[in-house]
Structures are given as structure tokens and as C-alpha cells.
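Shown here: the complex without one of its protein chains, the others still in place.
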Amino acid sequence: MTEKKKTTIVLFSGDYDKAMAAYIIANGAAAYDHEVTIFHTFWGLNALRKDEHLQVKKTFMEKLFGKMMPRGAEKMGLSKMNYLGMGKKMIKDIMKKHNAVPVNELVEMAQAQDVKLIACTMTMDLLGLQKEELLDNIEYAGVAAYIGDSEDGNITLFI
Amino acid sequence: MTEKKKTTIVLFSGDYDKAMAAYIIANGAAAYDHEVTIFHTFWGLNALRKDEHLQVKKTFMEKLFGKMMPRGAEKMGLSKMNYLGMGKKMIKDIMKKHNAVPVNELVEMAQAQDVKLIACTMTMDLLGLQKEELLDNIEYAGVAAYIGDSEDGNITLFI
Partner (left out) sequence: MTEKKKTTIVLFSGDYDKAMAAYIIANGAAAYDHEVTIFHTFWGLNALRKDEHLQVKKTFMEKLFGKMMPRGAEKMGLSKMNYLGMGKKMIKDIMKKHNAVPVNELVEMAQAQDVKLIACTMTMDLLGLQKEELLDNIEYAGVAAYIGDSEDGNITLFI
């Protein structure tokens, strides 16, 4: 009996292309039978946001951050050549032509493959994000859980 | 007798939020008894800069770079939504309300926990930074030391 290999990714970035890279690696590793965890922190939390507007109690500053940050991966911009959304639109058009899977579907695929999606509770507090605003069936944890998951890992990435 | 686990982080980024993530992971890993190294290179060196202005001999270009780069982590901007410092100020206000530890104190905590802080000598040369300008009790090394430290590591990250 051999132990499963492990891949753990910290998704810090809120860029569409980086989230795509993270989820492609995660789905690939899961397909090769790795135990995979994506720990979402800071702007990476936005990949887990639900699309709809939700009524939750927030301070003024939390509301402001909430409005400025994208609701879900599909609303994120590119890390390069975004040009106020133009570059992003081009990439999305090309993706459609190549039948490439958009990031929100990569997230669903990851959940279907039992990739563990974790939201960092400390940065949720900082950015004023609440559990109701994030996808269902994810886990909530802090840095201790991340260390525990990744210290026996094979592939450890910060994206 | 078991060997200690190892976490090695390359801190390349000069963004406040990324430095925060690096130092939170480093302090977390140290608390779980890992041997932890942060190798500061390029803009990440600014996290090690002293706050005060120091009289050191520099060429014109080195002075220019020195002036443009932040003196210490607290003067860094955010990687996203910085808005000429507004976003950074907001995050700092929220951090204060949540009693979150600012990065300069995370650096002190790391030193107290014996996290090895290394400044990359090659990029110090490129950016014109001198030892007098950086924090005391850090080490100076190049890529060979980084490879040696991380090749037996458990968690290896580039931030």
C-alpha cells in the first residue's frame, strides 16, 4: 500500500490567468491521483466568490472592498495585457474557439475530483468576505492547516 | 531522532500583501518546528531595509534606486487595489481593528523564532543596497546557499 502523492497550492493572486494556471495544475494532479489542496488567501479568495449579490452585514470599508473585488473567477482580469478588460475578452474569445474550459468550470471540475478548496479565514476577515458570499462545500482554515497539509507534500506552489 | 522539517521561501516580491503572506507562512512553519529560511532577492530585499536614512557611498543610479524603493516593509504598497496608497491605508486600518500584526513586527517575530533571513548578495549589488542599510542579524548569501537549503526541504515557495 503506497501513500498518495500530495500537491498543495496557495492561490494568492486574483488574476484570471494565474487562477487558470492554478486550477489546471490542480485538476491535472488530481487526475494523476494526487491528494490536492488549494488554499485561497488574499485576492485568490475572489475565485471562490458566488456570482450573485448577497445581503450581508458589512462595515462601510468592507462594502467598498466587496464592490471593488470581482465576484468569482470569470470577472477577474489578466495579470498582463489586460488593457481595461480588452485583453481578457480576447483571451476568453480564443478560449471559446479552442474549447478551453473557463475558470469557473475548472473550479467545478476540481470540486468533482475532490480537490480540497480552502478559504483562509484570516484574510477573509481583512477583506470583509463572509461565508455566505463564498461557494458551498469549501473548507475554512488558517495557516496551521496549510502547514499541516503541505509539509508532507510533493508539489508545493505559491501562485 | 527525527530530522526537522524544512520550509524555504524565496521572497522576490516587494508588495506588502505578498511579504505579509511570506512572513505569516514562515512564522507558522517555525511554530510547527520547521527549520525556516527566507531568501530575499530583488524587490523582496526592501522588507529588510532599515527605516532611517543612512549615509552610504553610492553612485548616482544607486541613489536613485535607493530613493524610489521603500525603506522597510511598512512602506511597501499592495500588489492589487493599491490606488496610490489608499488601498494600503485601508488594509492597515482594518488590520489594526482586527489586531492583525503588521509586517515589520512579523519580521521581528520571525527573527525571535530563529527563522533564517538571508539577503541575496547578487541582487543587493544590482539594486545598490549595502549591508548598513539592512536589518542586523541577517545573513548574506547567493544562489548556491539557496539550493543547499531548499533541496532537502518540504515546503519550497517562490513569492
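In order of appearance the chains are A and B, and numbering begins at 1 in each one.
Operating definition for what follows: contacts are C-beta pairs under 8 Å (C-beta built on N, C-alpha and C of every residue); 3 or more make two chains touch, one makes a residue touch a chain.
What you are looking at is a predicted structure, and each value in this text was computed from that prediction instead of being measured.
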{"item": "Interface residues of chain A (partner: the chain not displayed)", "value": "5, 7, 17-18, 21, 24-25, 28-29, 31-32, 34, 79-81, 90-91, 93-95, 98, 100, 154-159"}
{"item": "Where the missing chain touches chain B, by residue", "value": "10, 12, 14, 41-43, 61, 64-65, 68-69, 122, 125-126, 128, 143-144, 146-148, 150-153, 156-158"}
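Methods note: only the chains that are shown with their structure count from here on.
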{"item": "Geometric centre distance via CA averages, chain B-chain A, whole Å", "value": "25"}
